[in-house]
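Only a portion of the chains appears, each positioned as in the full assembly.
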């Protein structure tokens, strides 16, 4: 065996020693190339989801029904942009640039969460996204605060804290609706009816059965960048959400939803995974619109970014000249 | 004591500009600007809420911030025309930001000394926010003015677009806590300084548009208000 391979083996052993002892891999540490690539894809997809996710909620900023709600919504969408920033920065520690990642998003080579391919049709959808979508996101992400890659784990700590705040705001916004007029309550129920199954689908395909996906799960768990299976997280979300729906006085659109004493969990109807795969493939109500909006914003801003670059170069040259 | 008309004018300025800046969110040239513009919009919205609430109290007819924001028609809005102009490209928006933040900075700096405690308190908080807004716009005017040929061309056009709306900021206002005419000189010193540093000329004075303080707006405001108010007006009396 050549010395290089020996070194590779040593490095890999060091990596797994850290991961297995629940330590943190830092950017300068050695890591397997597949780990690096998988993390880049995962963090990038998460970052893309934050910035695409600004659109469905941003859709209601101009029309928010009170100034207080307008301020809350603006702050929330601003936080999402901020999350995008942290996450692209975390991905950059793995040796890619934000520009490269944005390019992969814009050319459809990387994905974002399919949930954002559904439209926000009424104001109640803003509350429903906060309650359900952020709720599902937190369920997915809290375990990642303990993931093996340091920069990602630290970004998740901050993000989860803010999302948990957003989730409570979403719940509170819906509560105001369900305690309001009949029209407001109907609006809230309609939002739940439309967002329930897409939210369940956010946890991805089931772990077993014919719809199980490529099976990266095992590898990701070994690497400490996934802690629980899709179905475990989905169950956790349902168990958390059903009692909240009762407080709201809203009916989850699942006639088979009921507490199972034996399992100690709610039984529920799985989302339509065929729909999930269709939407992932690009055939959701808003895939085209979201990506076009994103690409247009990027292209419209190209001259601004170029100007900032040119200005910075000029300033640097001036400073260099002054120093010479 | 601050007049209701004055509180309304200042509140409307902040509200309408917040609405315009909110339109940039998820459309900005880079993510940092999505954050920055949302942040500025939030600051302005906060100022608007306090000032409109106070205007409602001064009026004493039981109107709160939402009653004033959502139930007045465009003839009753008192904002300057500058803030209701469509965003245009990023250069137009930054030209407007420079003009307006530099004005608000001088205004709030002086309003801290208002005999009206509420207004003085608003100003004390707002002056710090607006200092950042002014700095943000300044940095961009420098970058765009001294960036590429295209950015320079756009920055010149942006300044020309907003310039006819500058005079209105400094028109006399009966019963103002701070005389707007007194703000022009320090404003000029600051803004002309930025333009000089960016290598940009001060636009030639052409037209001078006014009327906002009397409710004589541009045709743009009606569309802005239709969007702003439609949902709220569709559910009279509802709580959100």
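So that you can tell them apart, the chains are marked A and B in the order they are listed, and the count of residues begins at 1 in each.
In the analysis below, a residue touches a chain if its C-beta (ideal position, glycine included) is under 8 Å from a C-beta of that chain, and two chains touch if they have at least 3 such contacts.
Here the structure is a predicted model, which is why all the values come from computation and not from measurement.
Per chain type, the number of copies found in the complete complex of this structure file is summed up as A x2, B x2.
The working rule: only the chains that are shown with their structure count from here on.
Put simply, the C-alpha centre of chain A and that of chain B have 34 angstrom between them. Of all residues in chain B, those touching chain A in their complex are 15, 19, 22-23, 25-35, 38-39, 41-42, 45-46, 48-49, 52, 65-66, 69-70, 89-90, 142-144, 146-148, 150-151, 154, 227-228, 230-232, 235, 238-240. Those residues of chain A that touch chain B in the complex are listed here as 51, 54-55, 58, 61-71, 74-75, 77-78, 81-82, 84-85, 88, 98, 123, 173, 176-177, 180-181, 183-184, 293, 297, 300-312, 314.
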